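Only one protein chain is missing; all other protein chains are in place.
Should a chain be cited, it is by its letter among A and B, assigned in written order, with residues numbered from 1 in that chain.
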Amino acid sequence: MKIAIPVDEKTLESNVCPSFGRTPNFLIYDTETKESVFIDNSAAASTGGAGIKAAQTIVDNKANALLTPRCGQNAADVIKAADIKMFKTTFASVKDNIAAFIDGKLPLLDEIHAGFHGRAGN
Amino acid sequence: MKQLLILSGKGGTGKTTMASAFIKLADAKVYADCDVDAPNLHLITGWNAEPEKTDYYGLPKAEINPQLCTQCDQCRQNCRFDAISIDEKYKVDPFACEGCGVCTYVCPVGAVTMVSAVAGELMLYSDEEKLFSTAQLKMGSGTSGRLVTEVKKQMKPAAVDAELAIIDGSPGIGCPVIASLSGVDMVLIVAEPSISGISDMERIITTAAKFGTKTAVCINKYDTNMENTTKIEEFCKKQGLPFIGKIPFDLGAVKAINNGQTIVDIDCRSGRAVKEAYHKTMKLLFEEGGG
Partner (left out) sequence: MPDFMGGPAIKMRIAILSGKGGTGKTLVSVNLAAVAKKSAYIDCDVEEPNGHLFFKPEDVQEEEIFVKIPKVNHELCNGCRKCVDFCKFNALAYINNKLIVFDEVCHSCGGCILVCPEKALTEKEKVIGKVQKGISGEVRIYTGILNTGEATGIPIIKKLLEKDPEVNERALIDCPPGSACIVMESIKDADYCILVAEPTLFGVHNLNMVYELVKLFNRPFGAVLNKCLEEENPAEKFCLEKKIKILGRIPFDNELGRLNSNAEITVNKNEKYRLLFSALLDTVTKEVRHETTTNP
């Protein structure tokens, strides 16, 4: 199973990035092969709709689950449409969250905020 | 590290006055001004040195190369924002252009390109002890959540080691406010006892609640309308929101600000009230299970 996590830096020692849409990178971690792939989040520089574009990236990288501290409404719509399950990260470090996820200890993310969209751009 | 965000809903309620007093009282090592439309905090935080400045780029805007343009009028006809006009040559109004790129697409001769435009400036004040992150949007650039995110990002490396970071938020309830809310431990709302102030406060509380962020309320200039002050206090009680104090209208406050001082730099009524509010806020912010 492939999981996606917004991360501050391109290392497993990194912390989870609090912003899903504007995280600099995503970690795509394969729980079976234990393989980590770091990808740039091209949405980080968007003036608007960053969450949508970031979610599209997650979908295109064929993740089955997303681990994130929070998620906006638009991004959540994309993630849900792709049948990707969302879990709420409960630790600062990426490693701890992956371990907790494998142990089935991460709660599902059910609180979706109104999002950053709106008065962006102009 | 704990992050305290000060918000108001409506502008002009005294958000920056409160933030500057809290920064002084806490001797905060890290703070930021997220009101990128009209930043004011730098006026009273006593930095003399020039800040480190970085250009902030918004969405690229269209530019027409008159040498290539054949005046076919396609760009003007397809622009939904009336941003292209003919004044002998075809020209783009950078304030009307929203950067959609349609003109680039329809131009048959490649005369229109999208050019990155500076939309504002990030400023970072720092010395061995303290760090202050702020920004100013350029005129006509419109509010931007991304610039707010950049302001907070600038503050972040230092904030990790600091015990407390204080953030002066943006007014309103739009995108920049939501961007300033992300990742904070507590929100303090500075309300004003007016009918429009109350409706704005209710809207901002709803927004903060969606984030699950701990929220407290104080009233500024409470004695300008006692009836509305009582209404706000009752509202907080009903909603179970901690009410952390009432600050009176005070000429001393105006004097202090005009001298570039915070209201706790001088002995005045409002300053004393703010001190009390500060201690209550800190207790709430650092109490067990917080954050």
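To be clear about the criterion, a residue touches a chain if its C-beta (ideal position, glycine included) is under 8 Å from a C-beta of that chain, and two chains touch if they have at least 3 such contacts.
Treat the numbers as computed from the prediction; the structure is a model and nothing was measured.
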*Residue in contact with the excluded chain [from B:C100, B:A158, B:I219 or B:C236]*: B:C100
*Which of A:A4, A:A43 or A:M86 contacts the chain that the document leaves out*: A:A43
*asked:* Using the document's contact rule, name the residues of subunit A that touch the chain not shown here.
replied: 43, 46-50, 52-53, 55-56, 59, 74, 77-78, 81-83, 114, 117-122
*asked:* If the hidden chain were put back, which residues of subunit B would touch it?
replied: 10-13, 16, 37-38, 40, 43-44, 59, 78, 80-81, 95-96, 98-102, 105-106, 137, 139-143, 171-174, 192-197, 200, 224-225, 227-228, 251, 254-255, 257-258, 260
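Here is the rule we go by: only the chains that are shown with their structure count from here on.
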_Just the number, please: Cα centre separation of subunit A and subunit B in whole Å._
26
*asked:* Quick check on the complex: what are the subunit A residues that touch subunit B?
replied: 18-19, 22, 45-48, 50, 70, 111, 113-122
_subunit B - residues contacting subunit A, complex_ = 58-59, 98-99, 142-146, 149, 174-176, 178-179, 182-183, 207, 210-212
